Structure formats: structure tokens, C-alpha cells
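Below are the C-alpha cells for one structure; questions will follow.
Excluded from the complex is one protein chain; the other protein chains are retained at their positions.
Order of writing sets the labels: A, B and C. Residues in every chain begin at 1.
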Amino acid sequence: MKLFEYMGKELFARYGIPVPEGGVAATAAEAAEIAGKIGSVVVKSQILSGKRGKAGGIGFTEDPQEAAELASRMLGSELRGFTVDKVLVEQKLKIDREFYLALTVDGAARKPVILASAFGGMDIEDVPEEHMVRMHLDVTIGLQPFVAREVVRRLGVTGDVARQISAILSGLYKMFVELDAELVEINPLVISGDKVIAADAKVTIDDDALFRHKDLPVVEERTEAEKKAHELGLSYVELDGDIAVMANGAGITMATLDLIQYYGGKPANFLDAGGGAGVEPTAKALELLLSKNPKAILINIFGGITRCDDVANAFAYVKQNIGIPVPVVIRLVGTNEDKGREILRENGIEAYKFMHEAAAKAVEIATGGRN
Amino acid sequence: MKLFEYMGKELFARYGIPVPEGGVAATAAEAAEIAGKIGSVVVKSQILSGKRGKAGGIGFTEDPQEAAELASRMLGSELRGFTVDKVLVEQKLKIDREFYLALTVDGAARKPVILASAFGGMDIEDVPEEHMVRMHLDVTIGLQPFVAREVVRRLGVTGDVARQISAILSGLYKMFVELDAELVEINPLVISGDKVIAADAKVTIDDDALFRHKDLPVVEERTEAEKKAHELGLSYVELDGDIAVMANGAGITMATLDLIQYYGGKPANFLDAGGGAGVEPTAKALELLLSKNPKAILINIFGGITRCDDVANAFAYVKQNIGIPVPVVIRLVGTNEDKGREILRENGIEAYKFMHEAAAKAVEIATGGRN
Amino acid sequence: MAIYINEHTNVLIQGITGNQGTFHARQMVKYGTRIVAGVSPGKGGKDVDGIPVYDTVAAAAEEHRLDASILFIPAPFAKDAAFEAIAAGIKVLVMLPEHIPVHDAMAIMAYAKSNGTVVVGPNTFGLVSSGKCKIGIMPNQFFIPGDIGVVSRSGTLCYEIVGNLTAAGYGTSTVVGLGGDRVVGLNFIEVLAEMEKDAGTKAIVMVGEIGGSAEEEAAAFIKGHIKKPVIAYLAGKSAPPGKRMGHAGAIIERGKGTFEGKVQALNAAGVPVAELPFQVPELVAAALKK
Partner (left out) sequence: MAIYINEHTNVLIQGITGNQGTFHARQMVKYGTRIVAGVSPGKGGKDVDGIPVYDTVAAAAEEHRLDASILFIPAPFAKDAAFEAIAAGIKVLVMLPEHIPVHDAMAIMAYAKSNGTVVVGPNTFGLVSSGKCKIGIMPNQFFIPGDIGVVSRSGTLCYEIVGNLTAAGYGTSTVVGLGGDRVVGLNFIEVLAEMEKDAGTKAIVMVGEIGGSAEEEAAAFIKGHIKKPVIAYLAGKSAPPGKRMGHAGAIIERGKGTFEGKVQALNAAGVPVAELPFQVPELVAAALKK
């Protein structure tokens, strides 16, 4: 779950990481009030995406009235695919240097990794490797002082700035662990006079750990259909084609989409029904696919923990109770395969054995045989 | 640093470990007041030693007036070598079962160890091994729920009592780690109806970690001379003989005492001057030895990090500025030995090469040649 | 021959009394796996089809030699169960659950490494040494003995590939599901190295997908260390770019992770990449003929 910048900064403050003075505003009046207290401010659109500046989502002013106008222009507008609901109004920093500092999970190393650079700012992804500090952490001992010493040494900073960056790193790690973050990122980390301040905040919380962080704000990135799928325990992404797809497992779902594309069709969605879904969730998933009015539905099941009879029963249930007005192509093998095929046969469907055959058939139906 | 029972129980409460209702009293009136609020109480002398019951340091009553009398009798009295300054007045528990539960450091395993038994109470040390649960903990993961499950399984308890003991164990471990304890011990851990309650508390904090626990109460177990020695960074224990001893290192100091005993003498103290003490602390240590009016002083230095010239200079300083009215036998070898011997020679002392020779000489002086 | 597990491996099931645990205990027994004990706190003393159930892993370990364990435990409790297995000295731990918090996974991997435990998963179907020992939830009928080693990041897709191999007459030696999470215990390289040493494996099939850099790293390793033929299948050619993990994600991957990049890296290491699942057996046949 991605957090908005203003939420990330509230958390930073809680973990002792300095952030600019400021506040979040949902109206122009609120923005003016905050700006009035601060003076020279930056007004920043709060969306779950970076590169807001280039897209016009950030403005500077010293006048509260102008801050209100900036906020008024931003609020409700569309920016990089998101609607702006809030703006962050905060003190404009004098920027002497821009650093980059982040903690994330390095899957290959199976460890947290610190990423840092003395060349922070917008073009951080292009900073050459030799200017990028990478240090893996051993979770059995956590972030020890020696790690911070090594990071600041490699950044080439000393004295009080080094001390401040070490302290920020320490707070950042505590937050990373305690909040089950997948990412905590400060870009830029600004040296402003003798102070080091986090000028931005990107925080992503591990969705799988949200059950132990009931106190965190809830940020919803999903579309309505995706949300519904999530509530059903399904992994669902909308695409722009016309063949609705359901398979069990992320890999086989991807491979199914690949096959549709290979045969010249266009998938309407990615729907991984996961392993071991019973009759009811599978039926709900089918209803979800139907709600998008596809030209065909392709179900590709290789039953392991998923039982073929459950899938077949779900199909039968939906067909008998709700009706399925589009052609359905089913590939069904694995656990309880014979039972499943028998149920489908009773419902007028002959299941395929191979997924490429099923995919080719679905494309044929959707394209009206044009491919 | 050992804590008094009442301090341990205050900490228990802070870590969510249930303790009997009660309070600490320094006067009979306070004891009566607490007893008046509770009803049936136990009055317990607060000393840094166990086996208080057998020594008459614990009394029971239901009458506040009698509680005052018990307190009045205990306060100021001598008990097992300690003066009673405070009594703990607390609710008398109905005892259904007595368990034993402790966490300490197992040096041989280099790990914390849980010790637990369903046969707690006064005779815990005699409980046979098969009724004692021992589980080592891996500090890299701490006390995980599975450890508590295994402890209660081996204790043979289930249901809500198991749940309560698990919770107590969890609090106990948190306290053990956060307070740098060497020992946290509950004996007995009482099953009273459907509640599990810590009826006693033995807590020892690691002296070497006190620097990070400035908020803990300070309990002084040392005699005045031992206290002074501690402030000088010396390890000092008073004994009842007449040969004052100073050596550098716990092992060699022990060996020096062994030699004195071997030759028929009696050491007045154990004084380990440690490694690398400079001129001033060594001089102060000498003054400390002199303050106990020994018949002879034996100094046994094998210089490693300790420098022989520093020791010799300290001797010279004390001799010249304060005076040394008793015979001093010195054994001096190791780092800067030649310099040290030369300084001693200038001060009228010929140092020995071997410690057994020096010890024999010191005994000869102290016993007037009777040995 | 086989890697990690074989016909002598004694297997524990943690969470054996749950629906999934019981169902798959039966499936594994049917396959021939030596399921010697189960653990379910509070259920000690009961049994599941004659498999004795204990309250703790330590209690089970008092009665049985335990070589491997498989977890049928809800994600929030999986870390504790994994620690319990590792602390009891179990050397192969199969973690089925998905949705295990990534910080828990990192903690498990660190503890497993310190204790010399091989972790398979999490979010895996398990592993199977065909005809000898299956520790996982894959359908029994597809895993027939043979000399093709298979290692896969994804589950059902792996069955798909194994199904295609089986249909073409190729049995499998050991099939390992690495698991679909960001942090998992085994990677391609470690499994490839074992399969290279395994006398029962003649060719290796890698089932990968887009994202991460595991396939690129495997390719580099194959070049230097693997002499047996390796065939790959990769899913995700048609996938739109996935969600990114801030700048940090980009910095870590440094351009790796795309379908094309992976195909290029594998080809450069002499590994042919099948475009469709059913092409895998053909490529295996061609490689074995060489």
C-alpha cells in the first residue's frame, strides 16, 4: 500500500526524521491559512506518483492568496492519471545539496538494502553505480551504528551533517521494520544550511502485513472491480482487450495472456484465482468477468490445490442461477479432473486438455475467426 | 545489582506480570495503612537474600494493627546479615499450586536459558532434573511463541493457565532483555484459583550495563570500603585475615590468596587492581589497603597491560607523601619491569621475581615467623 | 537419485489437522512420502489416518527423526512455525503459505541460513523427487520418475510444463517450486548447482517469469558452472510494465527484469527459451540428442 507524501512525512516526524514545516489542505482556504503561517511555501499535489513537478503539480509562492489559487487549481484536477484530493503546503527550503536515501527489500539478497547517493534529486535513476551506496543489512542484528558510519563515509560527508544523516537513517530503519514497509525513500534529502531535511517521502507498506497495522491510514489505489476482486481474495488487473481470462496461479495466468496474444487476441484482464478457491469465490470471480461484457471467457485451470470439480460446480452454479451470455472456453486438468469434466459435460461444455488449444479457440471466438 | 523484591515486583507490573496487590512501607504506620486497605496480608522484610521465612522475616495477619506490629518488629532488625529498612505488605494469596519460572544467562551455552518447573517453592534446588524444564533461547530471534508453547507443554499445563504462563514468560523475557538483567526469577509463581501470580521477585541487573539504565533505582550491596574500591575501578572484597593483598587480575589475585593460605597465612582482602591502572588509582588502592591496618602488604604484579613502573611510582608516591607504616612485600615482573625495580630499589625495596617467594615472605612477616 | 529429498526423508506436517493439512497429508502419503508426524497445538495425542499428532515440533522430534517439514499454517503464524521447525533442527522446510509479510520472510531466511536449513518457498507448491518423496500440494499423477530436473518460480505454470513433459514421455527427477514471493529461500542458481551434481538428472528445465533478476543471474551462473543442457520457459511476454517500487526498485533492477532481457541473457548462456509451453519437450529432446 503506497502512502501519500503527507502521510509519509507524518510518519517521518514520528520517527524523528526532520521534515519541512507545513500541513495538508483539502481546500483553497486551508492552503491559504497554512501558507499564511509559514511565508514562502511550496504547494504540492498529493497523488500516488512521482514526477509531479514536470506535470505542473507543484507550485511556489510567498503569498497566501496565491497559495490558495495554486491549491484551487490543483484540487480536483487530474494529474498523471490520479485525481488530486489534497495538497501539501509547506515551507520552501533553501537547497544547498540534494541527497538520496532509501531502504527497501532486495529480493535477490533476501535482505533489506540501504540505497544512498550524494547525487539525489530528479535524475537519481541515472546516477552511475559508482555514486550509489548500497549496503545490505543483516536482520538478525538490525541497523547498527557501524553501518551508518560506512554509509556516510561512502557518501563523503563528515561532521554534523554525517551525524544528522546517521540519525535519519536510524529512524528510517526503525520505521521500515516497525511498519512492515517495503520501501521508505527520501528523494531529495536536502542539506539546507546546517540542517538535513526530508523534502519528499515515498512510503510503501507491505499489503501482506497490513493485518498488524490497523492504526495506519488506508489508501485505496484499486479500481472498483479490482477492489471487489481483492475482497474475494483474487488478484485482478483490468486490461483493454475482449477475452476475459481466469486461471489459477500468477505464472499460468501470465502464460495464458501470452498465448492469447500469440494467437492474435486481446485479453480483457488478468485474473489469478489463486490456489484452492472453493465453489463460491470461483462463482463470484466468474460474475466479475461477466460484468465487463467480454466477447469470450477463457478459463484455464491446472488443478493442484484447486479442485477441478469445484471449478466446474462454480461454472454450473453461475450458468444455472445467473446465466452466462457469452461463449466460455475451458481448459481443465489436475486434481479431481474426471469429476470436473463430467460436471462440465452435463452443462454442455467439453473441456480442453491443453492450454494452447483452449487459447486458440477463445481467440477464434472473440475475433470471429479473423485470426 | 540485585533489586529488592518490591522493586522487582514494580518492574513485573510494568511488564504485565501479575503481582499481588500491596505496597512497600518504611514505618509501622505505613504498613498498617496498606494492610487496612487489603485485609488478609503478608508482611515481608525487604533484604537482598532469600530464605527470609525460616529466619522470621515474613509474617501473616488479617489485622492492620498486627501488621503494624509485625512491621515494627522487622524494621531495623538484622536478618541474614542485612538490616531491614522496608517491608512489603501485600495480599495473602490462596495457593493452589507453586511453579518456578526464571530467565538467566547460561555462560556455557552463551545463551539465555528459561528454567521452569511445576514443582516450585522453597525446595526448588532439590527438584530432580526430570521435573525441570530448561530451554535455551536464540537471541537472534528472541522468545517466539513456539518456545512458550513448548515450555507449558513440558510443564504439563493447558488451557487458560498455559495461556497466562506464556504471557508471563513473554513479559519476563522482554524485561530480561530491555533491563539487561542477569536474572529474573519468580519462585513461587502461584496458581491461585484461575489466576497465575508472581508471589516473589528476584531480579539482578548486569552491573556492566547500568550505564544504559540510569532510570533504575540504585541498590548498594557493598561495604564502605568496597564502595570506595569500586569507585576507583577496583574489584575488592573484605576478608578476615591480616595480610593485605593487591594483585592485577582476578585469577592471579585468587592464586595469591591460595598461596598465602598454602603458607599458613590469612589474607585480609581480595583486591584485583585490574589491568592497566595508572599511578593514581594504584596509589589510592594502596591507601585503601593501609586503612584496614594489616600486618603486612603483599603486592603481586605480573605486568601485561599494567606497567611495572606505574606500580613502583604509586608505591613511591604513597610512601613519600602518606607513609607506609607496615612491611610491604612486592613481586614485580612484566612490562617495564627493569624501570619498576629500579624505582622500588630507590625506595628501599627489592622486588621478588616469583610469587610463591613473595607470598611466603609476607606470611613470615605477618605471623612473626610462626609458620 | 534426487536432490534435497528422497525415499528416506522423514516428513513432518505442521498444521496437519486443518482441512488443507489433512487433505494433502493423505495425498502425500498416497504418493509414497514418509509422513511420520504432524503438529497442531492443542491436538497432541490425536492422529490423522494413523499419523501421530503432537502439540509442538519439539515434542514430535522427541519421538521421530524429522528431516523435512511442510507448513499448512495461516500466513500471520507462519514465521513462528518456521522458526519452530528450524530451531528443532529440521533441514528442509517447505513453506506453502502465500501472503507472508516480507519482513517475516527475511527473518526466516536469516535464521534458516544460520542454522543450515534449506527453505523452499514461501508461496510455493513444494518440491518432489518423483516416485520417491513429494512434499507439497502438486497433483500426484504428473510427477512420474525420469531424468529431467525442473525448477520454477511459479506453481501452476510448472505443473503445466511438467504435464507437457509427461505427455511427451519425459519423467522428472526432482521438481522444485522456488515460490512466487519477493523473498524466497532457494533461487535458480542453488537448485541448478544441485541438479548439475545429481546423477539422476540429465537435463534441466527452468520456468521463469518477468520481474526481478533471478533469470539473468541464473544465466550468468549457467555459463560458468552448468554442463548439462538447460531449457527455459518464461511467462509474461505480453504483460504491461508492472508496478514499480519507487526509484529504489529501478536502482536495484538497473534495467533487468524485462522479458526480452531475460531471453537475451539465457540465449547468451546457451539456454533455448520456449515460446509456448508445449514446445518445452521438443527443446528438451533436441538438447538431449546433441
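The definition used in the following text is that a residue touches a chain if its C-beta (ideal position, glycine included) is under 8 Å from a C-beta of that chain, and two chains touch if they have at least 3 such contacts.
Remember, it's a predicted structure, so these values are computed and weren't measured experimentally.
Student: Omitted chain: which shown chains does it touch?
Tutor: Hidden chain contacts in the full assembly come out as A, B, C.
Student: Consider the whole complex, including the chain that is not shown, and state which of B:G36, B:P145, B:G276 or B:P327 touches that chain.
Tutor: Among B:G36, B:P145, B:G276 or B:P327, only B:G276 touches the chain that is not shown.
Student: With the missing chain put back, one of B:M175, B:L232, B:A247 or B:L271 would touch it. Which one?
Tutor: Looking across B:M175, B:L232, B:A247 or B:L271, the contact with the absent chain belongs to B:A247.
Student: Kindly state which of the options A:S40, A:Q144 or A:T223 is in contact with the chain not pictured.
Tutor: Of the listed residues, the one touching the omitted chain is A:Q144.
Student: For the chain left off this view, which of B:M74, B:A102 or B:M135 is in contact with it?
Tutor: The single option touching the absent chain is B:A102.
Student: Please output the residues of chain A touching the missing chain, sorted low to high.
Tutor: Touch set of chain A with respect to the missing chain: 138, 140-141, 144-147, 149-150, 153, 158.
Student: Write the list of chain B residues that the hidden chain touches.
Tutor: Those residues of chain B that touch the unshown chain are 50, 100, 102-108, 110-113, 115, 124-125, 129, 132, 138-140, 177, 180, 182-183, 185, 187, 202, 204, 206-209, 211-212, 239, 247-252, 254-255, 257-262, 267, 270, 274-276, 302-306, 333-335, 354-356.
Student: Pick out the residues on chain C that sit against the missing chain.
Tutor: 113-114
Here, only the chains that are shown with their structure count from here on.
Student: Need the most distant chain from chain C, centre defined as the mean of C-alpha atoms.
Tutor: Relative to chain C, the chain with the farthest C-alpha centre is B.
Student: Determine which two chains are connected by the greatest number of contacting C-beta pairs.
Tutor: Chain pair with the maximum contact count: A-C.
Student: How far is the middle of chain B from the middle of chain C, if each middle is the mean of its Cα atoms, in Å?
Tutor: Measuring from centre to centre gives 54 Å for this pair.
Student: What is the distance, in whole Å, between the centres of chain A and chain C, each centre taken as the mean of its C-alpha atoms?
Tutor: 26
Student: If I count partner chains per residue in chain B, which residues reach a count of at least 2?
Tutor: 140-141
Student: Residues touching two or more other chains, restricted to chain C: which are they?
Tutor: 107, 110-111, 114
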